[in-house]
Every structure is written in structure tokens, then in C-alpha cells.
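Every protein chain of the complex appears in place save one, which is left out.
Per-chain residue numbering starts at 1, and chain names A, B, C and D are given in the order in which the chains are listed.
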Amino acid sequence: MSDALLFAPELALIVTGLALFACPIFEFRYRTAWLLAAAGGALSLAAALLTIDMSGQPFAVGIYRVDFFSQFAKAALALGFVLVAVISHRPETLDRSAWVEFPMFLLFATLGAMMMVSATELLTLYIAMELAAYPLYIGVALHRSTGNGGESATKYMVQGMIASAVSLYGMSFLYGVFGSTYFSDFVQQLPAATGQPLLWIGTALLLSGFLFKLGAFPFHFWTPDTYQAAPHEVVTYLATVSKVAAIALLCRLTALMTDVQITTLLMWLSIAAMTLGNFAALIQQDVKRLLGYSAIAHAGYVLIGVQTGAQLGFSSALFYALGYLVMSVACFLVICEVGRDSDLISIDALKGLHQRSPLMAATLLIGLFGLIGLPPTVGFIGKWFLFSAALEQGQFGLVLVAAANSVVALYYYLIVLRAAYLEEAVDAAPVSVSPWVRLTALASMAMVLVLGTFPGRFWDMAARAAQALG
Amino acid sequence: MIEQAVLYLFVGLVLLGGLMAAFARQVLYAIIGLGVALLGLSGVFLFLGSPFVAAMQLLIYIGGITVAIVFAMMLSISMAVQPPQSHRGKSALAVVAGALFFAAVFVAMRGAEFPSPAGALPADAWAISRIGHLLLNAYNVVFETLSVVLLLAIVGAILIARRERKTA
Amino acid sequence: MTLESYLALGLALFSLGLVAALSQRNLIAVLIGIELMMNAASLNFMAFNRYVVEDPAVGQVFVLIIIGLAAAEVAIFLSIILRLYRQRREIDSEHITTLKG
Amino acid sequence: MPILSSILLVPILTLCLLLLMPARAVSAIRWLCALSGLAASALSLKLFFAYDSLAGGLQFSEHVSWVEGVGISYHVAADGFGTVLILLNSLVYFTGVLTMWDLGHRVKEYFVFMVLLVIGVYGVFMSQDLFFLFFFYEIAVVPMYPLILVWGSGNKDYAAMKLMVFLLAGSALLFPGLLAIYHEAGMQTFDMVALATHSFDAEFQVFCYPFIYLGFGVLAGMFPFHGWSPTGHVAAPSAVSMLHAGVLMKLGAFGVLAVGMRLLPAGAVYWAPTFSVLAAIGIIYGAFVAMRQSDFKFVIGFSSVSHMGVVLLGLNLATLGKAGADALNGAVFQMFAHGVMTALFFSTVGFIYDRAHSKTLADFGGLGSQMPRAVSLFIIAGLCGAGLPGLASFWPELLVFLAALETYPIIGVAIIGGLVLTAVYILRVFALAFYGPPNPRWEGLRTQDMRGMQLLPRAILVAVLVFFGFYPNAMLNTINQTTAALLGRF
Partner (left out) sequence: MDTLTLALLATLSPLPAFFVALVLLNNRPSMAQAVAIFGTALALLGSVGLLLQGPTEPLRFAWFSSGQIHLQFGFLLDGMSLMFGVAVALITLCVMIYSLGYMAADPGRARYFAMLSLFAWAMLSFVYAVDLLQSFIFWELVGLASFFLIGFWYEKPEASAAARKAFLMTRIGDVGLFIGILMILPLTNNFDLPALLDPDTGLVKLAGPALSTITLLIFMGIVGKSAQFPLHTWLPDAMEGPTPVSALLHSATMVAAGVYLMARLHPLFMAAPDTLHIVLAVAAFTALLSATIAMVATDIKKVLAYSSISQLGFMLMGLAAGSLFAGVFHLITHAVFKALLFLCSGVYIHHFATNDMREIGRRGGRSLGATTLGLAIGAGALAGLPPLAGFFSKEEIFAALGHEGSTLFYIAALIAAFLTAYYTARMFFLIALPDEVVKEHHDDSHHGSPQPIVMLAPIALLAIGAVGLGFFGAAIAAQLGLVPAHHEIASMLPAVGVVILGMALAYFDYGRTAAPRRGFIAAVPALHALFVNKWYIDEFYRAVFVRLNDALSALFFAIESRFFDDGFDQVGHSAIRAGSGASRLQNGWVQFYAGATMFFVGLAALYIGLR
């Protein structure tokens, strides 16, 4: 029983998933599937929060660990899933024939992500990773448009497959070096194996799969293209849940096998990611594409925490992941609502949003303020923690670069904000926002602000989670 | 001796298939290259002590996947028949990237030391039943998950490949 | 053949697959390259299985799972290619460059 | 009742209420803000009088642990400087609301952002925790962007962006600097009172101080990073310029004082000669550039650069030489005096602009006979800027000049000579815009001069200027002890 309880968040999703699987068979309406998915997500969230203090191994010893870290991450994942599920109450940019199945894909991707954060064995990790990835390939491909949907999906998948192949190749080396697939064995044998370059090459290659999910340099290329032309709801998912899982995994693996080579590499990747992302975003006209670049930059910021290889760094990265989740939800929610009828959303399309829908404009404002890193949003305190963690390691220069980067970033976020908040509408027709989305908007704003002003509790959780990484 | 020769034959097949796949001008040859490489690989697997995996490799990979690819190739039949002008610079760059990766890992590999098994392996270590046992016990989650993944893939593939309904 | 030579073979296969994935114009051929990369990893698993590991069944299971996942992957990718083909009437990697900048 | 939190809560509550109010209830919104400004002013006055100037030091301390894990706490307290500057902020807040009484465009949002800014400023002046200091600092900076962009005029796009880029570039320097202080101390606390007890390694101080100084200095309009300030002034609506020059720029100087000089005294001493020279250049430079401007607000903007140079010079001189107390007193006094003065400047220019829709000096000419009241107010502000005795900014300039003369005679002579330059550009404005034959284009303005409610905020500011002009002790008594305490660190 206790094993089942440990597995409860996943179990909630699995059960809901099976029900969702039945939906197309019995030709339920989309609304049913949507409601089911949201409810399942909420259930899973509740389960994750309920079990947050538990720890144990529900399956065979060594392959799956439930601890504070995993449950914290799962709670975040479930939260993200619920939010995305609610937002996608009318996924117009999605191929209409696939609506009913759509929640199922997201749900299983979330399941995969949850398994990822709990997996403590290579094979489990690998399959969880793929489970988290394939539904998203499918989701991206299910764009209604006859224009760029296919291209976007193709690019995403080609790069995803290559990254996962690289990752797999890296796993094979770890398997060879340690003679085992169990993380517990890794920890045991690590002292003896540190001198092996192949070990660190393997680790580096293994990390690439997660760097890809995170959209960090040099696995960032898919981000802008896919963000731009994938269905809004799927992009929302990619920008939120996917990232959280990737960050969690990066933390777990770096904590598992820390070495100065890996952290140095990650540091350079971090610098490259934020610089590239921020600069390239400067000239973007398409909001989603812009946010894609911004995601690259944020991957860079998060890596600041990861590359410290220290507990403070991991907790700051986890905290930032949580913050980034809610900030992104706030931004993409607006995009989903405003861009319901168009596949591509240029910045001009946001003009006069404050007239068309004050709530959406406010949500976007809060979200973007968060991404810029301004108080009292979580973006500010998140960066504070990240930079603080880097300075704990004495990396003054890195923090300076990151801080300078956030100035560059300011420019493009403000351009978006300017259009939304400060310019007059071309077409002043009000945006109709459903009550559910209204609620989500308010909730996400509240979370961005609460996390930003009263971070104490959440920071403690993140710190505990990082502690659980050992 | 003959064993060695056969092994080298399989290794040769792997490399040949790889080369074909990498440098073929026509998709068909690339597919054939894949087939050859997979064939060689399953032979190598035999030599590495696992006839079961070798068989699976043959069955699923060559019998299933490659065939599926062949069907898909029918799509691009025009490209297959009339190979487009190859981009020489691009291939060169690709080779550079591949070579760089090869060199880098190779350098690291030379100095590698691997642990050797502590003692003699148990008798049934290579038995197929052991695989089944693992799949149903330690790796039951993995196994179940794989089925979910396959299911999702099938549903997804069908949805994607289905002709889009005209949206209202 | 020693473990090292198997690993070298795997590396060669991986690199060739990479070259294929990077240089072929036809997306199907790109897929083939990626399959080869995955198989290189499989080969590594099998090789380590043979020479290093205490319990060789693990590597075999790993390879089996890889094969299964590859099948799923191929299915999805092929269907995406199909969709792309229907949208663009071609699957030339060098021509799907609308999204950029 | 904890007075500092009450002061902070007044605008926060106002903000909450504002958000709940319908945007159409324009007059209710105005009254709410005016009342809030009045309440804040009353509380600040209470604070000003309740502050025990003989005891000095930090008073009215409130301490609540915020994020225990990393040592962030909500710790507010007021020393002499904080008390004075809080009063200044209240003053500018209240008069700023009254100045924008006639605003008609997106009123609710305007006041929301303005109140947000005010919250940030209060927070900075009372925070004793590095995190909250920076937190509020950023809160204060950010609303400038929408405020300029929506309610501004002219080249506002450019100005708003430039302002934000400069200011956040400043915070980009601060960010690592502040965190480095925290980690260097290794005390697991951001509480400045606690950090002040740690004596930092001299080498670290020398390394870190420029980041703090430059980071805050950008906001204080320090030469050569002043470019955002005049541009921003010109584009901003009048009350925003008031807040911007009146209090926002003071945040920078206050930051240098409260963080840089307090925590890194050795660094401050090490860098003081360099930064003194920069500040002195800023004083002269600002005056010269102001001489050539053709726009009211540009003149004032560059005069702010010049006057803030006095503040920064005072801060730097405080670390050197015998006249440190004078320099520091002068710097803080100048923050206050300049705040009130520029508030008056912008409030008045804004008034003229709202009626004439021009800020170009050459467009006017002889406005003195058409809008005598508005012009008189501007002249008072101008004379204050020129350092005329009897108005508040005479004293701080006197003190800083004295210190400069004692420490660096050449700088002292140069900046006292700068008084002539100040007079030149101020008088140039008078001559171009106010004196001379009346321009028939503005005859219509004769009937639109200030009256009643419009006069009130400006009159308050004038009264404050004159009061402190003749009774500087009111200021100096409050800050003397704090100054002495801070100087004890060098």
C-alpha cells in the first residue's frame, strides 16, 4: 500500500491516462477529455503534495526513488500540467481531428517527466526520457496548419532524436565504466573512476539529452523554430513542464557525478546560451519565436545554478525552475488566448491588448516582468538565488556576464510589453477570455507574485529538495 | 580462425553499411546500407554472446523498421530515382563534424580502463530466461512503459499520418 | 577482437551515422543515420555486456528496449515525414527552411 | 504602531485599493492618491520629529525573518539620512499627485505605477537588508518605463528605453557586488547592520566598491553615465520627472552611502580620489551642457547632472580629509534640497507645458508677463539651483565646497567657479523664455495661470525650500549624529 502511495502522483496520471485513452474510443467530446485531464493533473498534484515528505522505493530496489526532490519536482510538473491542461480548453491551432487525444499525449509526457525525476537507473531514465519526448513530437506535429506545422515537427524531432542518440551513447559509456546501470553503484565506484576521461565524456553526452529538453546551448537550435510554428498549447507545455523536468534531471545528474570538467563545460554552455539567446531575441518579430530565444537565455540562467555543482546552486536552479514554470505559463497563456485564431503571433498582434483585455495584458506584464527579473516577481528573487549560488563559488565574472545579459534581455521584453500595454489597438475587438482561463491567469499572476514576495517557504522546499539530491 | 573471419566479415558489413548509409546518393542505397549494417551488427551480437538479441535485431529492426522505411521511401520516389545534386561542401562539413566526434571520443577511449567481472559469471547469466526474468521483475516498470510508449507512438502516428480534416 | 575494437567499431558506426544524418538530403536517409547512431550505442552495450559487466542480461534488456523504442520513434518520424510531404510535396531537408531567423 | 512599516503600508494599501477600483472612477482615484500622499506625509513628518536626533543611529527598527535559509530578513529602520529622505519622498509624492490632478488619460494606471514607484523608494530608504534594498530599488526603477512611455511626450520611446537600459545596467553591476558582499562576509545574512560589524578584507573592498558605486551611481546621474537622465526627464510627464529627479536619483546616492560607504569603507577611501574627480567633472560638465540646451527640461536635466555631482562629490570627500562631516552633511542635505528643487522645477515646467504644449525655450519669450505665477515659481527654483542663499541648496553647496576646498583645492576652486556657469544657464533660461517682449502666440495663456489647487503643491515646495534655506539646522540636527557615526568607519 505504501508503495502505491509513493507512486500516487504517477498512478493518478496513469489512471487518468487510461480513461483518456478510452475517450476517442467512445467518441467523447473534447470537453470531457479536457476536464478529465485537468482533474487527473489536479489529482496528481494533490498526490505529489501529499507524499512530499515521503521517501522510498516503490519498485525493485535501485531503479526508482521517491524522495523530497522527486516529489517536489513532481508537484511542480503536475502543477505545470494542470495549468497547461486548463489553458488548452480550446486548442484551435491543433489539428481538430486530434483534439480528443491531445490531453492524453500531454498527460503521458508528464508521466514520463515524473518518471524521469524519480529514475535512479539508466534504463528507466532512458525510457522515461523517451516517454516524455515522443508525445511532444506528436503534439508538435499535430498542428492544424498546412504550412509550417510539419517543418516545425520535423526539426524538433530530428534534433530530439539525435540528442537522445547521443545521450544513449553516453549511457553506454557509463554502463561500461561502472559495469552497472544503477546510480547507487555509480556513487559507490565514482572515486575509483574519476580519472577516466570516458566517464566524463559519457556524463557529458548523457547530459545532452536534458540540455536538449532545456533548450540550452548547443542543443538550442530547435527552440525558436519549434516555438514559432507549433500549436500554442504544445509550446506552452514545452516551455513549462518540459523545462522543469530537464532542470531537475540536470541537477540530479550533476549532483550525482560532479567534476570540475563538467561544471566548467556547463559554465561555458550557460554563458553561450544566455548570450546567444538574448542577442538573437533582440530582433525578433514573432512573439513565440522571441520567447523561444528567451527560453534559451533562461536555460543559460538556470545552468548558472547547475554548474556550481553545489547544493545552493541546485536549490536555486530548482527554485528558478518553479518560478520559470509559472512565469512562462503567464506569458503563454496570453499567447494562447490572443493567438487563438492565428498560427503565428507577431508582436504587432499584441498591440492594444490593455484595451482588448486588461486581464490578459496584466498577466503578460507580470509574466514578462518575471522573465526580465524585476521585483516583486519570482524572476527577481530567482535570479538573486542563482547569482548568489554562483558567487558562493566565487564566480564573480559569470554573474557579471549574466547580469549584463539581463540588461540586453530587457530590450526585447520591453518591446513586447510596449506593444501590449502602451500602444493603441489596431483592432479593438475585445478578447474573449473564458472563466477557466481567467482563473488560471489570476492564479499564475498570484503565484508569480507570491513566489516573488514570500519566497521563504518555497525556497526552503527547494533547499530541502537539493539536500535530498545528496 | 573461421570464427574470426566471420566476425571480421560482420564487422566489415557494419562498416560497409554505415558507409553506404552515410554516402549513398540515393535513398534506396542508404536503406540497403542500413540493412547491411544491421545485419552485420546482429552478427556481431551473436559473437558477443547473445543470439536472442541478434535475432530480435534481425526481426524487429530489419524485418520491421527497415521495411517501414522502405514503404516510406515510396513517398519520395522522385528523390530516390533522381538524386538531387549533392552539396559537396555540406558533406565535407558533416564529415568534419563526424571526424571531430570520432577523434575526440577515440582519444578518450584509448586510455580507458574498465572493470572486469569480479568472479565467474553464474551459469545462467546468458540464458534468455534471465532476460525475461529481468523484464518482469526489476525492469517491470520499463517494460510497461515501453508498451505505453509504443501505444502512444501508434496512436500518434495514425493521427499524424491521417489526412487533416479541413478545419472549419 | 578486444573490447576496445568493439568500442571503436561502435564509435565508427556512430560517426558514420552522424555523417549520414548531417549530410543526406532526404529526411528518410537522415532517419537512417540516426538509427545507425542508436545502433552504435546498442553495440557498446553489448560489448560492455560481454567484457565488463557482472550481469550481462542487463545490457541485453537495454538493447531490446532500444530496439523497441527505435520502432516507436521510426513510426512517429515516418508519419511526420508523411505529413510534411503532404504539406510541402517533398522531404528534402534543404528545402524545409521556412522557419528561421 | 511600527511607524516605518506604516509609511510603507500606506502606498501599498493605496495600490491595492487602486487595483480594485474601476478605471472610470477618476476623481475617486485622485482623491485616494492625494489622501494617501497626505497620510504618508503626515507619518513622515511624525517620523521626522520622533527621530531622536541626539541619540542618532538607527531607530524604529523592525525585524522579521523572511527567507531564513539564506538570511534574508525584512529589517527596516531609519537613521538620520533615511528619515530625511523619507520625508522628501512623501513630500514629492504628495505634491506629485497634486501636480497631476488634471491628468485625464489612463488615470488609474498612471497612479498605479506612480504609487508603485513610491513604494520602492520608501523601501530603499528604510531597508536595512541588502536583499530588500535591492528589491525595492528595482521596484522603484521599473515603473519609470510605462510612465514615460504612456504619459510622456516627445521622443519617449527612445528615452524610456534608454533610461531602462542604463538603470538596469547599473543594477547589473550592483547585483554581483551586493552578493559578493554577502558571500565575502560569510555570515549567512543580508542584514546590513550585521554585515557592518564584519570588517571586510581591504583587497575585497577595493575590488567590490566600484561595482556598488557605479551601480548606484548610474541612478544618481553620475558622469559619465548620466545620459539617461536628461533624456528621461524630457520625455517624462511632469510628476514623473518630479519623482525621477526628486527622489529616484537620490536612491542612487543613498545606495552608495548606505551600502558602499557603510559596508566597504576602505574601498570608498581607496576610490574616493578617482570618483571625486569624476563628480567634479560632472558638475562642470553638466553646467556647460545645460547652457546650450533649447528645451526647458533638458536644461533642468543637465542641471540635475551638475547638482547630483555635488552630492557625489560630497560623498567621496566624506571619506577623505578633515572636513568629512561637512562633506557628508552637505551631500545628504543636497539630496534633500535638490529633490525639492527639481520637484518644483518640473512641476512648474509641466504646468507650462500642459498649457502651451511646448517646452522649447525659444518658443516662449516674455512669458513672465503672461504667466507670472508659474514663471515666478520657476525662477525660485532656478535661483535655488544657482545656489542663492536663503534657499535650501545654498547650505549643502557651501558645505561641499568647503570640504572640496580643504581636500582638493583645485577641485574646490573649479566647482565654486562653476557657480558662475550655473548662473549663466539659469539666467539664459530666464532671458530666453521669461524676459523680453511677450510673444503674442501665448496671449491666450494669460487667463490660465496657476490658481488655487494648482498653486498648492508648488507653494508647499517653495515653503520647504525657504524654510530649510533659513533654518538649515532642522536638517543638520537630524543627520549630524548619523554622519558622525558613518565617518567613524573611515
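Everything below uses one rule, namely that a contact is a pair of C-beta atoms (placed from the backbone, for glycine too) under 8 Å apart; a residue touches a chain by one contact, two chains touch by 3 or more.
All figures in this text were calculated on a predicted structure; none of them were measured in a lab.
S.K.: Could you tell me which shown chains are touched by the chain that is not displayed?
M.R.: Counted over the whole complex, the chain not pictured touches A, B, C, D.
S.K.: Quick one: which of D:Gly120, D:Gly368, D:Gly385 or D:Pro457 touches the chain that's been left out?
M.R.: Considering all chains, including the one not shown, the answer is D:Gly368.
S.K.: Which of C:Leu22, C:Leu43 or C:Val63 touches the chain that is not shown?
M.R.: Residue touching the chain left out of view: C:Leu22.
S.K.: In the whole complex, not just what's shown, which of D:Arg30, D:Lys108 or D:Lys162 touches the removed chain?
M.R.: Going through D:Arg30, D:Lys108 or D:Lys162 one by one, D:Lys162 is the residue touching the chain not shown.
S.K.: Looking at A:Trp34, A:Phe81 or A:Trp222, which makes contact with the chain not pictured?
M.R.: Within the whole complex, the residue contacting the unshown chain is A:Trp222.
S.K.: In the full complex, which bits of chain B touch the chain not displayed? Write them out.
M.R.: Residues of chain B in contact with the hidden chain: 90, 93-94, 96-98, 100-101, 103-105, 107-108.
S.K.: Touching the hidden chain in the full complex, which residues of chain A are there? Just list them.
M.R.: These residues touch the chain not displayed: 154-155, 158-159, 162-163, 166, 197, 200-201, 204-205, 208, 217-219, 221-222, 224-225, 261, 265, 276, 279-284, 293, 408, 411.
S.K.: Could you list which residues of chain D touch the chain missing from the display?
M.R.: Touch with the absent chain occurs at residues 162, 165, 224, 226-227, 231, 285, 288-289, 291-292, 322-326, 329-330, 366, 368-369, 383, 388-390, 394-395, 398-399, 401-402, 405-406, 412-413, 416-417, 419-420, 423-424, 427, 430-431, 434-438, 472-473, 476, 480, 483.
As a working rule, only the chains that are shown with their structure count from here on.
S.K.: Measuring centre to centre with CA averages, how many angstrom lie between chain A and chain C?
M.R.: 26
S.K.: How big is the gap, in whole Å, between where the Cα atoms of chain B centre and where those of chain D centre?
M.R.: Each chain's C-alpha centroid was found; their separation is 69 Å.
S.K.: So which stretches of chain B touch two or more other chains?
M.R.: 105, 109, 112, 114-115, 117, 139, 142, 146, 149, 152-153, 156-157, 160, 164
S.K.: Can you list the residues of chain C that touch 2 or more other chains?
M.R.: Chain C, residues with two or more chain partners: 7, 14, 17-18, 31, 47-48, 52-54, 58, 61, 65, 69, 72-73, 76, 79-81, 83, 85-86.
S.K.: Any idea which chain B residues touch chain C in the complex?
M.R.: 7, 11, 14-15, 17-19, 21-24, 27, 30-31, 33-34, 37-38, 41, 44-45, 47-50, 52-53, 56-57, 60-61, 64-65, 68-69, 72-73, 75-76, 79-80, 84, 86-87, 90-91, 93-95, 97-99, 101-102, 105-106, 109-110, 112, 114-118, 121, 125-126, 130-131, 133-135, 139, 142, 146, 149-150, 152-154, 156-158, 160-161, 163-164
S.K.: Provide the residue numbers of chain B that touch chain A in the complex, in ascending order.
M.R.: Residues 104-105, 107-109, 111-115, 117, 137-142, 145-146, 148-149, 151-153, 155-157, 159-160, 162, 164-165, 167-168.
S.K.: Which stretch or stretches of chain A touch chain B in the complex?
M.R.: Residue positions touching the partner: 17, 21, 59-60, 63-64, 95-98, 101, 104-105, 108, 111-112, 115, 123-124, 127-128, 130-131, 134-135, 137-138, 141-142, 144, 146, 153, 176-179, 189, 196-198, 201.
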